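Removed: one protein chain of the complex. Kept in place: all other protein chains.
Per-chain numbering from 1; labels A, B and C assigned in written order.
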Amino acid sequence: MSRVLEPDDPDFRTRVKTSFSRQEFMATLGASLELIEPGEVHIALPFSTQLSQQHGYLHAGAISAIADSANGYAALTLAPADAEVLAVEFKINLMVPASAPRFLARGRVLRPGRRLSVCLAEVVALNGHDQEVIATMLSTISVRPGVGPSSTGDVT
Amino acid sequence: MSRVLEPDDPDFRTRVKTSFSRQEFMATLGASLELIEPGEVHIALPFSTQLSQQHGYLHAGAISAIADSANGYAALTLAPADAEVLAVEFKINLMVPASAPRFLARGRVLRPGRRLSVCLAEVVALNGHDQEVIATMLSTISVRPGVGPSSTGDVT
Amino acid sequence: MSRVLEPDDPDFRTRVKTSFSRQEFMATLGASLELIEPGEVHIALPFSTQLSQQHGYLHAGAISAIADSANGYAALTLAPADAEVLAVEFKINLMVPASAPRFLARGRVLRPGRRLSVCLAEVVALNGHDQEVIATMLSTISVRPGVGPSSTGDVT
Partner (left out) sequence: MSRVLEPDDPDFRTRVKTSFSRQEFMATLGASLELIEPGEVHIALPFSTQLSQQHGYLHAGAISAIADSANGYAALTLAPADAEVLAVEFKINLMVPASAPRFLARGRVLRPGRRLSVCLAEVVALNGHDQEVIATMLSTISVRPGVGPSSTGDVT
């Protein structure tokens, strides 16, 4: 890590919690915020058959959802007070079938930027005391002055 | 496209429908199969606030879920009768905020393979007669002899 | 394609040619500009053993180099006259071993933006009259007011 990760806005935890509570998809999935530190955010997701793919594993879309939100909020912890974050793109490797009672996405900022931040998340399957990394996501996050829900502007 | 895309298994439509019906996450999202042709599968998703991110747009995880399933099933249309498909990895560019009453993911096989297939999906926002491509996903799909839901084997 | 691709700067061909001639790596590889149209740029590369990997195929780094430049210059054709382009990130699928006397990277803009453009390139192996798509690259390109070679600013 080539820079010290210092939050611009001392109120970063409140901002992440407020934004997360507005992500209704997180509630639909059953996901919860587990950790908010400068440059790092963790989101947990209990398994449910309602989130499964054809073999009974957690669907890659659900894995991606928590990893994407963890990376976006990791970037938000380091953004100015009035900034919004949006994923420009991400890539995820699904390394092991997602079979466990509980999953944790750990998003971390690799490189914070004024316009774009790069984040890396690992998704871990939690089974009692066992942990296994099942997926890795590398994301580019756009950091911009706040836009409201009625905005029709481009990500680009 | 450098190869004619011919299904190995004449019953490919039934296989895609059966597998899709087992993806409980698709029902949870409200997604439906719209087209199954050799090398191409479309999946539709009506917008719902339960699928939203913090600005009220469709969450990237929901966009990814339908694009990932469309690409996987596009690969399945060309796979042998006993084969299963699993996404090894994908990368998605989210080009425009996902704001529309309905979305359609169109997955297509770029290169079918015996072990790995490469697929490209576009996700379109549908608003009356308007269509706009809002996301593009490039996926690597593993094609393997069938493994049951009780398998604990690696994707790798 | 949801937008008509119109160049902002009528002199876009000259700008692409000038910038390409400054990319000394293109000359080192032996690459040449083959086509410059609004939203589309082609770059050719003859095979040479000096560009090979361990099995004698064209190295993925050389394939990536021409696809990355084709996508960047495709974005430059649509950028304002004073703008520079830089790849923020890209993802490439290497679908077939790169074995041919000549290769062509065709970069196209999927979505032009004021700050970021998304481009898709295919790399084709040319062997007499035969063509085969051997690789596909999906890129995010930063479009910014001009920065000179002495700039030390971040991509981000």
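By our rule, a contact is a pair of C-beta atoms (placed from the backbone, for glycine too) under 8 Å apart; a residue touches a chain by one contact, two chains touch by 3 or more.
All values reported here derive from a predicted model rather than from experimental measurement.
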For chain B, the residues touching the chain missing from this view: 88-89, 91, 111-118, 140, 142, 154-156
Residue ranges of chain A at the interface with the undisplayed chain: 1-2, 91, 93, 95-96, 110-111, 113, 118, 120, 131-133, 136, 138, 140
Residue numbers in chain C that touch the chain omitted from display: 19-20, 22-25, 27-29, 49-56, 59-62, 64-66, 68-69, 84, 86-97, 99, 147-149, 151-156
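Here is the rule we use: only the chains that are shown with their structure count from here on.
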Same or different contact residues where chain C meets its copy chain A, judged by the half mark: same
Centroid spacing, where centroids are CA-atom means, of chain B and chain C in whole angstrom: 28
Chain centre separation (chain A, chain B; CA means) in Å: 22
Centre-to-centre distance between chain C and chain A (centres being mean Cα positions), rounded to whole Å: 31
In chain B, residues with contacts to at least two other chains: 91, 93, 95-96
